[in-house]
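Heads up, one of the protein chains got dropped from this complex, but the rest are sitting where they should.
To keep things simple, chains are lettered A, B, C and D as they appear, and every chain counts its residues starting from 1.
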Amino acid sequence: MKDELKIRVVKGPDGVEFEVEPLKDYYCEAAPTVMPAAYIKVVEDLFNWARSESIWILGFGTGCGAIEMRPLMTPRFDAYRFGVQWRPTPRQANLFVISGYLSTKTLKRAIRSYEQMQNPKYVIGLGSCTINGGMYWDSYNTIKRLDDYLPVDLYIAGCMPRPEALLAGFQDMKKLIRAGKAEGANLYAENFEWYKANQKRVIHDWDMPDYNW
Amino acid sequence: MTQNAPFFTPDRSQYPAKKADGTLDIDIASGKYLKLWQGPNHPGITGNMSVELTVCGDEVVEGKTHVGYLHRGFEKLMERRTFIQCFPIVCRICVPEPDFNEYCYAAAVEELAGIKSPERADWIRALILEMGRINSYMMYLGGQAGALGLGVIGQWTTYARDLMLDRFEELTGARIYHMFIMPGGVRDGLPEGFDKRMEETLREVESTLKDVYDVMFCNAVFKKRTVGVGYIDPALVDSYGITGPNARAAGVAKDVRKDQPYLIYSQLDFEPVLGQDSDIFTRADVRRRDVLVSVDLVRQILAKMPRTGPLMATVPNVLHWKIPRGETYIRGECSRGEYGYYLVTDGSGYPRRVNVRGPSYTHAVSLLERMIVNLNISDVASLMVSLHTYPPEIER
Amino acid sequence: MRELHTKLKSLFPVGDLTEQRSNLGFVTVPQEHLRAVLVHLRDREGFTHLVLLTAVDWLEAGQFQLTYLLSNRTAGKDLGVRVMLARDGATMQSIHDVWPTAATYQRELREMFGIDFPGSPRLHEEFILEGWNDIPPYRRDFDTLKYAQENYSERPGRVTHDPAAHMKQKLNSGGN
Amino acid sequence: MSVRDLLSPFAAWKNLFRDPVTIIDPLNDRPGAPRYRGFHQNDMDKCIGCGTCETICQNGAIDMLPVDGIETKQGDSGLRPRIDYGRCCWCALCVDVCMTKSLTMSNAYTWVESDPDAFRFTPGVDKKHWDNAELGYHRPEEHQLMAKVRLPMGEMEPETRIESFAEIVNGYTIEQARLEADRCVSCGLCVATCPAHMSVPDYIAAVRDGDYERGLKLLYETNPFSGICGSVCTHKCETTCAARHDGDPIAIRWLKRHIMDQVTFEQCRDIVGGPRPATGKKVAIIGAGPAGLTAAFDLAKLGHSVTVYEAFDKPGGMTRWGIPEYRLPYARIDQDIDVIRSVGVDIRCNVRIGKDILLDELHNSYDAVLLALGLQLGRATRIPGSEHENVRKAVDLLRQATAFEDFGPPRQAVVIGGGNVAMDIARTIARLQKKEFGRVQVTLTALEDLAHFLADPDEVKEAGEEGVVILDSRGPRQVVIENGQVTGLKTWHVKAIFDEQGRFAPSYDETDEQMHAGSMVIEAIGQMTDVSILGDTLTEKLTWNRGRLQVDAGGRTSEPWLWASGDMVRGPDVVSAVADGHRVAQSIHEMIAETEQPK
Partner (left out) sequence: MTQFDEGMAHGMERLRSKTTVQEILEVATGFEESARNFYRDLIPKVSKQIRYLVEELADEEQAHFDLFASLAQRTDIADQVKIEIERTASDSKFSDCLHLPNLGEQPDDQAVLQYAMGREHAAMQHYGELAETAPAGPIRELFQYLASEETKHKLELEKIYYATIHRGGGV
């Protein structure tokens, strides 16, 4: 365990000493819960419509594919007109685009980022490597199938997919959300143990709480 | 404002104290210091990497570069791929400017296998490398401005870069990973009407650069934040292995294209762009002017290149291509500095060892860690961008 | 290149010169003389730029080859200085004080090859890998495919056929 | 810092007056470039399932799978590549190495799916919207990752070779062989075509590596007649070679020969490893041709005592008596046979069944008897005049030539036939004429047109170079005899050799009659087996199938003690005979093992 994650005693400006336990104090330990649909279908549909029209992407470029997001953020492809925008922090985002392969080191950060995102939230796997390892199929440091570790709603094939393909993916994502089929976050909550077991199998340096939001 | 606050000591340079062995004495528990992680999920970071900052107030007292988030083990993977199978994988080592990987790898294989790529292929290779350089710099300019809040620059440069990607697409068949320069030559010649469309694109790049000059370089805010900040002592250039615009901005005329001309660069007319002040502003300006050089080089190449002739040398059957034992190093001047491939072969059908020397390796780790000390937190992103680092070439 | 080699040879017990190109040569130096050779090259011969430092695993010979590639920009020449190390318990003196940037290379070599450089700063901090639990991955005896298959699940359902075997079975079964 | 630095940034406002650069409909307005490497297409008619794409794919993205409706046949494995887009990196190396240029890439690039398992597809089989896209990456014509052209085999000039019976071809040098071997993609399509299923890609790899011991070992695993086959094999394998779709097929036969050229007799002998512990079982084999001797070799290696009876004074069968020396030097036959002898095979020459020893005797004193008689008898055309004594059969003349008997070569000869035997005799006569009269006067008439000659194209070409006049599409009409002497052959033009169903059905045009002068007419048409040694009783007892002995898959006849193999049951071809020899040996061995079992 890293030094800064150990329990330590800190003296405050008022001279009072107190104990700080980083892993325990700063995070909620409660596991994620399934988010039920609204009682009335019309209301749920309305919610889903609203969600689908405000896809806020977490600006975390986890791999190569991130480079094709820049053109989307700029005037030529202009994804904003489709209700898609990028946010710098997980708290403000509802779509996590895993842009390609994930090394185990990034997987750890990606999981934390995903868990910090607010419900409802979605994941898109971008490129071949998220589907079956892609060209890093024999690498010792990258995961091969993303859906073992995070609930993926949609995949876009390509190495890397072009901005147009990404846009098509966002459009499909909208359709899924509107149809109420983008249930990845609930899947994650339902199968939390399974996901955690998978994650811990490959992340050897597990110096973080199991879940935090 | 700190004068009136007795809580802080005005002379911040006494922090951190040094231990007897010379290492910094940073006791987090003392409450004087704070750990601040910039990245990997952070808008002010150059790609998927992170810097672990120890700050005292808003001043960085220690910075540690953390890389490996993009580590795929290329050098290991290549050891179990045949020489031709390595060709598609190398470009993935650097996303914004992948072609140097293709070129250096191909040239290394050719040298050890005793193959000479045809002249026409060399011209096309140089064309691609210069196009990639323009792209890389355009991205950099957007990033450098963005790191200081000048979002509009990125909007413009990304558009210009995208036009260049269109040229890449029609020439190579792909936007980002071109996989066009293969051991032995290149895949194909220029498509019909390429020159004309290229000229239009170059004009757009030039006009964008003019706007960038007006809005970014002649901008009081930008100057205020960059002039005199992030100074690299020219004396550090060799001891820290600094190359490319980072060295040239410090007045050291390091440019592989001139020092050890490769491909057809000896037949082109250009001078390395130099700067004197070695700060963030100068580095940005050197790169801006370097784009103009590249634009000119692309024009020269298109005017001078042969239009007929073979594009591929005769290579052995690629399925069982064996290369005798040997080792070599091939370098090229990429937008960030010296890019090189060290290739060792052992007579089998697979490379014995490939080592990729990316310029960011020294820039983003040892150099950044040295320069980041005593910097204001708000300048960290700007400094990092000004070193123009791409993490995948560090960890590969 | 030849002149330089002759000069070096008169000063140090260096091996033969491998001239790869007119401006690139490789020379093997005994482990204990490396530092002196490097300092000499840097201070007297103008090889001021450490281009890279890396290792090659000659598993069969039980050796690591360390390659210190130096460049003399004004002369436009490169010299690769090779050091052969015993693979078991490989240890090499650190040159981080000759070139500060070497510390990073040494950290990487420590992590990826398991070569020790006593005295090199932050040598034992993780550099690229995180929580690595196997032999250093760049060693030749580390099988990346095997590791990947054991640690990461692949999408099932892939099966292939060898054309020759398939044809033999389809066309020639029954000894006909 | 100046005032300019404060004002200049406002230049950005000018963009208010610029046309927007935004693409209105990015999903439809942006087709991939003409060279774009998008999703795969595969032309099912061209694809041969060689799997080279799978071999080169560094991502392991391609599987070769059987596909409904695509049959496995010679030269087409029936497998088709299925691509996993969870692996593909669109490098197009698979397109670059595709042997038939069937695999291409379209310029389509959008594929979004919720189901991660949906990204596997067999292009050309699983219908996709880009199947008919015309744009996209196709391998440029000059972009070639493998050599297309076969290394030419060095051979004697026609003027020189016609002077003697010296072997024509030189064989590859090591360097040439390596370059030729380098062209092979090791797909293995040829293995099924080779009757003996020789491990072609593996021994070619051995040539590439210069490891001739390994190559030799591989050769002897499947073919004890490798020396002979290296010279005269019909190399059907080369007709299914993947390389022939875009360039020349690999010179498989010459590479085999090259291995044999590089090794000594002692190495061959050591590889096969001498006689094995005896089982005490005895097998008699009649006929020391390739089929008989292959069976003998196999059986001897299994420890059985094998005696081969040969009617002529030297073993080798048709390889010796039918093939002229300039194609196959006798020393090469001797070496192959000596290796076979070295495992303990006893070859008794000059023993004629029915005359020197009776078949019944063999039946009584051996555990099994194998007939490997070959096709020793030439067929006659039986056209008018063909009974004349100067109308000869090619097989007979070739035999005489081998035995150095003088049969009085004619000053002018006409050969009937378009097969290799016809070429052999024409070229043999040509050499004899050259020696005796100083000039070549041989006319060869064949029913078939040049495109359908049974002879190897090389043979036809070389015969022409040596001065043999080759007339195709000529049907023999009559041997012209004047004053008791043959003066030539009359032929009619053959209009067509195939009927609508593609069956052989020559049809004549009697208005086009030609006369070919010659004092000897040589018939080189079909051949048949001399089955008279079986005797009437056995002939009646045996089951026959359309003129040939009825045998099971292992070559066993309806008589449990008697097997038959080689040309007499299979049709003529050295390597087929070898393959048959193996099968029969296996069958005989199984029978012997079965009878052992009860003990």
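The rule is short, and it goes like this: a contact is a pair of C-beta atoms (placed from the backbone, for glycine too) under 8 Å apart; a residue touches a chain by one contact, two chains touch by 3 or more.
Quick caveat: nothing in here was measured; it's all calculated off a predicted structure.
**Student:** Which displayed chains make contact with the chain that has been left out?
**Tutor:** D
**Student:** Which residue among D:420, D:433, D:473 or D:565 touches the omitted chain?
**Tutor:** For the chain that is not drawn, the touching residue is D:420.
**Student:** Any idea which of D:338, D:360, D:499 or D:552 touches the chain not displayed?
**Tutor:** D:499
**Student:** Using the definition of touch stated at the top, determine which of D:44, D:169, D:481 or D:542 touches the missing chain.
**Tutor:** D:542
**Student:** So which bits of chain D touch the chain we can't see?
**Tutor:** Spelled out for chain D, the touching residues are 234, 375, 379-384, 417, 419-421, 447, 454-455, 475-478, 492, 495, 499, 503-510, 524-528, 531, 539-540, 542, 544-548, 567, 571-573.
FYI, only the chains that are shown with their structure count from here on.
**Student:** Farthest chain from chain A, going by mean C-alpha coordinates, please.
**Tutor:** D
**Student:** Of all the chains, which has the CA centre nearest the overall CA centre?
**Tutor:** Of all chains shown, the one whose C-alpha centroid lies nearest the global centroid is C.
**Student:** Distance between chain A and chain B based on Cα centroids, please, to the nearest Å.
**Tutor:** The mean C-alpha positions of chain A and chain B differ by 29 Å.
**Student:** Distance between chain B and chain C based on Cα centroids, please, to the nearest Å.
**Tutor:** The separation of the two C-alpha centroids amounts to 23 Å.
**Student:** Measure off the straight-line distance from the CA centroid of chain C to the CA centroid of chain D, and report it in whole Å.
**Tutor:** One centre to the other, that is 49 Å.
**Student:** At which residue positions does chain A touch at least two other chains?
**Tutor:** Expected reply: 75-76, 105, 131-133, 135, 137-142, 145, 159, 162.
**Student:** Touching at least two other chains at once: which residues of chain C meet that condition?
**Tutor:** Those would be 129-130, 137, 142, 144-145, 155.
**Student:** Going by the contact rule at the top, pick out the chain D residues touching chain B in the complex.
**Tutor:** Touch list, chain D to chain B: 1, 4-6, 8-9, 11-12, 15, 21, 32-37, 52, 55-56, 58, 89-93, 96-97, 137, 140, 142-147, 182-186, 205, 208.
**Student:** Quick check: in the complex, which residue numbers of chain B touch chain D?
**Tutor:** Interface residues on the chain B side: 81-82, 84-89, 152, 159, 166, 169-174, 177, 179, 184, 187-188, 191, 211, 214-216, 218-221, 223-224, 310-312, 314-320.
**Student:** In the complex, go through chain A and note every residue touching chain C.
**Tutor:** 104-105, 108, 131-133, 137-145, 148, 201-206
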